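Excluded from the complex is one protein chain; the other protein chains are retained at their positions.
Right, chain A next:
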Amino acid sequence: MSETADRVKKIVVEHLGVEAEKVTEDASFIDDLGADSLDIVELVMAFEEEFGVEIPDDAAEKISTVKDAISYIDANKG
């Protein structure tokens, strides 16, 4: 598992208060992890801060699973 994946999952666990084993790469934030749209906004803010990337709104809208977040960050972090 990549270092990005570990850090992303840690943030998801902390923000959504879900069990770590539920945070698989295929898990959907809304359907599987119980996030609402405001949670997604907060997660994106937390990812931006953790990884020093900027995630514009149109990209953020496409992030629906844990894997989407990891891939976007890996592709865009400095």
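By definition in this document, contacts are C-beta pairs under 8 Å (C-beta built on N, C-alpha and C of every residue); 3 or more make two chains touch, one makes a residue touch a chain; residues count from 1.
Everything that follows uses one rule, which is that contacts and distances are computed from a predicted model.
Undergrad: Between "Osmoprotectant transport system ATP-binding protein", "3-oxoacyl-[acyl-carrier-protein] reductase", "ABC transporter permease" or "Tryptophan synthase alpha chain", choose the name on the UniProt record of the chain that's been left out.
TA: "3-oxoacyl-[acyl-carrier-protein] reductase"
Undergrad: Considering the whole complex rather than only what is displayed, give the residues of chain A touching the chain that is not shown.
TA: 38, 41-42, 45
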